[in-house]
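Only one structure is covered here, and it is reproduced in the block below.
Every protein chain of the complex appears in place save one, which is left out.
Up next, chain A:
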Amino acid sequence: MSSAFLALKDLSITLSGATIIQHMSFSVRANTLTTLLGPSGSGKTTVLRAIAGLNTRVDGEILLDGQAIQQLPANQRQLGMIFQSYALFPNLSVFDNVAYGLRVQHQSAEAIEQAVTGMLATVNLSDKRDAYPHNLSGGQQQRVAIARSLVLKPKLLLLDEPLSALDAQTRVDLRDQIRDYQQKLGITMLFVTHDQAEAMAISDDIIVMNAGHVQQQGAPMAIYTQPANVFMAQFIGHHNLLTGDQLLALGCHHTRTQAVRAAHHYIVRPELFFREEPQNAGPVVAIAGHLISATMLGDRIRYRFATAVDQLTLTVERLNHTTPLALNQPLTLYLREHDVQEVGPHA
């Protein structure tokens, strides 16, 4: 990985006697938005807090722009951090909140006025400069928090589930705005979330964590289409995770690259089943069965498809785009063999 701006080397974190993170290493490239994605309890927030200097027991090395920072107290790391709860200071106006860090640095009143005014314009809150946090909506409060961090031009901005407390529409808007600020201002962001869609939408790079370990790091498309192991296959998307035995029983004997082996694991993505036999697509498997349930997801419908193979049901999506298909009617779905992908064992 070229130009690692932030590098964690062999990081172990102990919290009240329990080792949360063990020998973890990863790096983040400069001027990218990298997401730490993982189920709750996977340790992602702990890692973020360790980078910010808010955890007590940290072993290993944290390199920021070539400098080891793991020994520095939080107030000397020159980072920004955004909290899920916004952490605005309720006794201060929007202006004073944003000016807080500049005042800590004893900057001149004119410099503060200029920097804060500019930053409030960037986050589109110029008209709220004299308002107090409790008079703002959740999205506005989080923008104040972002402005308060960005105005200090931090080397790295850490965001700890910044959108989780917001409603769905604001979440999408603010997510795009955060990406926008990141690209406009050219800063490096490390963004913690448990929401895959969020991670996929804004990231240059995704680091998936589980149980204190990095499971896979890569671009969103690679994470989605090439899960590195069984955990990834189950965690990302709604992939069908099948054993070689099951695939053979369905009549699928080859993947794109090699023959299906009984004890191995394979994934088939739910959007890769077809109702009509695809032409010129190499070997195709026909799977007989019937739909047993339909879930409306808004932009698509997700079905459970019971196959003739003992106890095996598949998740299938994007079979149609208008009215739902009838359930419990005999149906044959087609699968291209080269869409079947092998995954490694558990990490």
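Criterion: a residue touches a chain if its C-beta (ideal position, glycine included) is under 8 Å from a C-beta of that chain, and two chains touch if they have at least 3 such contacts; residues count from 1.
To be clear about the criterion, contacts and distances are computed from a predicted model.
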| item | value |
| --- | --- |
| Chain excluded from display, named as in UniProt, from "AzlD domain-containing protein", "ABC transporter permease", "2-oxoacid:ferredoxin oxidoreductase subunit beta" or "Nucleoside 2-deoxyribosyltransferase" | "ABC transporter permease" |
| Candidate in contact with the missing chain, chosen from A:M24, A:L64, A:M81 or A:V214 | A:M81 |
| From A:S93, A:T117 or A:T307, residue that would touch the chain that is not displayed | A:S93 |
| Chain A residues that touch the omitted chain in the full complex | 16, 52-54, 73-81, 83-91, 93, 95-96, 100-101, 104-105, 129-132, 134, 145, 148-149, 152 |
